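Here the complex is missing a single protein chain, while all its other protein chains stay put.
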């Protein structure tokens, strides 16, 4: 549970936030999560593509007027001109999907670390280019697949890695939301306007939530998906992007996977669930109840593990992701902050002159991002041919 | 909640039980469910393919020695010789799958009504032949897809039929068990031995539980499946039949369906769940918690409907399926008995000289049985070609 | 799971039902539960204090016209005149509380076994008199504290008896209903009319549900209550009887108990819960979810035991109370039937000439009934003096 300022600079890391000034809430989440452990501070921002709005919103993030930039380019230019000891260490990208690539690319070229929202890019080629650039730059790149930050998800991963569930036979991950039903009731609803624009979002529910489910499956089980069959629908006549879909998956071993995603299921809020069946046991977890993990083994009572750093059954990976004793609910911010925390550790190593492994698994990395974009592309291709099985290129 | 002996004969119906003398529990369930409302009485039986065992088990079912037969053929012969006023009215078939067809056929030909376990037959041609025979005979034929008997499932069906959920967009039904894990731990475990024999069972988890899920989806939503893509696995090297699978379904409208079945998920007992998404609302239900139905509508709090015959929100179809006030848990027996109760109503109509509609929806009928066998065949065909989409013939 | 007709008479026991013809549902429950295992059959009845109604209702219970009596006295007279081989073996008393005593007394004097609803009587002196009469008569007397019949309650009892929870430190039982709220909304509601009449019911929520909770605490823990402090309220101005109350209890050891009962808590149906804290572990159980028992021990994950006769953790007392495999929900009827089943075992022993132990714990006995009536009296006395502590005489 240590939150010491243990970087070799003995100071908080300086963060620039790109995005966050619009109607969405994710920029605020980035700021809160990054600063939760007092190891970083937001000092600069390009909060909106509208320069006036960017300036106006800055004080709410504690950003001084002179570092409230009108665009990410101005920000990178402005910060690069500052002396190293005042300059930002990293940028957090919380903008619409179609802009991730160019911003991340520019930031990496400017020598900054990058924390980027998912999906990483809208095209596979961009994603691959980014992976190459990260490797060249030696900078830290973290993708905020924040659900990997939950302690009980980490518990599950470490259990599976240690063979506690035996061989994995099947995985099921559903990510169900219903907010598009609400959008239909109120077409002027401000939330996520760009998410309805194919040119900006790239995909609908698939990229917005399905890709989280796919990442989580890989993170927890370590299985590698090889082929998929996907069917998607846009149930609303005027909605250009998918709002529901399912993806059957074959893994490189015999294991089977199923991912279902929806944004049209009435009443579901952010209902991401994960179930894994192994030869020795099975687990299940639910994001809206994140502090518990259900573990079942034939012949034994159903066991509910709590996020309990003091319990004997809790492994180190989970324990390190906890901040307070069990029974005191941790939530979304803390999980998100765990992704940041691991990225900060790498930034500290970088500052100490250590080489950064772009495949570090302590946080979702650029290669996870490439896989996510390939998954999206394969799903779209499969659904376009009515659900035929296709390789995940 | 009426349980009056309302048949025109003013007497209990006389039942013959075929099967039930082996290791399984389903014969006992048939006897208990059929007699729960005091409208039928078990008077004859061919409880085992082993005549000695059949005799021995008979007293436990209250069957007199002279009507404990050594085989279903003896039973049909013996009963047919009895005067009409003593003869059984119907047979209940609780035997291994591969015998359903010949027993049902013989019973119908003997002029008896039939209550039959699922899957109805092991081959589509047999199923179709049976459907024809039922139509010709004018007898009552009920298939014990018992999960349709739960009051909250009936509530869901009637709500959807009345348009309360709008157009149905997606359906998900999972039927998860883990008992095969236990079988592996103890190969001498007696339960369901014939279920492991391809020649007898016809299929594994698919026919055992998957077909229940498929039937439930159709019963509740009224949707007609047209195509499917199925992948099945037998995860244990020495198991000849499927123990896990998923089936993606296209319905005749745009709706999508997903059915997942397992008998290798550690710790799951009889975990059948159903979720339906409509344009106006969504519902979810769980067999192990059968007295509740969760109803969700955008902008409203999540509503949990209780199996409450006194509640204003309960519809007639559900109310008629209840025996006691809400809060007093009803379970598996009562749901099973509701299938019998509806069949008894038709037997009473038959006794009163009314024509029987073989498509009566008050209980799962022979045509539901045909659809179930077609579903199994299509799933097997699709899985054999690695999950290709196939029509449900 | 044996349901064999194992009584030495090799026949079903013959039951007379007193009550059950009114608006309530409990008479129907007695009939269904008693006959569930096919070991008894209802052959006679005095179903209503209104003779016409009694006759009319009889067919619904399968009672022949000539044995549908106009009163319990007629029934006892009529049946006594029948030859022994046709006469009823036992009466089930499902009438308003104030009539239990005289009916039970008369039935015992007529040489019949008695199954009686709770509370046993309205006065302590009557209860004690009945206990004496049972001892003298040698007949079987069972009190339908039906919640003791749930398998997981029996699991809990046997675990505690075996010391698995260590010394018991505290017990909490809440029995919450809300149906009186509904009565207020509709004063013509038929259910439980006599329950509102002090002369008939003796007490309100205390006797109706509180006494169940008290019995359950004793059954599961074996603790003996010595003193209590009770406060009750009648929250509705025109309601003469208590509708809410709590009872703090001191047991003969240091253990503390708390019982809360309500019939005015909106939305609660039949919400009986039990929690027991021991030095080695704690358990909790909920009647509306009766197939699970939660077991907790420091340092271990929370364990949910299923009603699973095949599980290693299930003890014999629980296993014997199960009828079907886990995951197939058993409910209210089955638990109720377990009380009957144990009484039938004793009736069979009686028929075989064995002496009956009136303190047999396989079902709630007449002494449990005495304790229940004393509990009610002590609660009323304590509440009358504003919650002072009083001994349970």
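In order of appearance the chains are A, B and C, and numbering begins at 1 in each one.
The rule we apply is simple: a residue touches a chain if its C-beta (ideal position, glycine included) is under 8 Å from a C-beta of that chain, and two chains touch if they have at least 3 such contacts.
It should be emphasised that the depicted structure is a prediction, and the values quoted were computed from it without experimental measurement.
Considering the whole complex, the hidden chain is in touch with A, B, C. For the chain left out of this panel, the touching residue among A:52, A:288, A:316 or A:357 is A:288. Across C:229, C:338 or C:365, the single residue that touches the chain missing here is C:229. Looking at chain B, the residues touching the absent chain are 295, 299-306, 311-313.
Think of the hidden chain as still there; on chain A it touches residues 1-5, 12, 25, 28-29, 31-32, 35-38, 59-62, 177, 182, 268-271, 287-291, 306, 308, 310, 323-334.
Residues touching the missing chain, restricted to chain C, are 169-170, 172, 174, 178, 181-182, 185, 229, 231, 233, 235, 244-246, 248, 250, 254, 256, 258, 260, 262, 264-268, 275, 277-282, 296-300, 302, 386-389 (touch as defined at the top).
Just so it is clear, only the chains that are shown with their structure count from here on.
Over half of the residue numbers at the interface between copies chain B and chain C are found on both sides, making the touching surfaces mostly the same.
Mean C-alpha positions place chain A and chain B at a centre distance of 44 Å.
Chain A and chain C, compared by their mean Cα positions, are separated by 55 Å.
The mean-CA centres of chain B and chain C are about 34 angstrom from one another, to the nearest whole unit. Across the assembly, chain A contributes residues 299-300, 302 that each touch 2 or more other chains.
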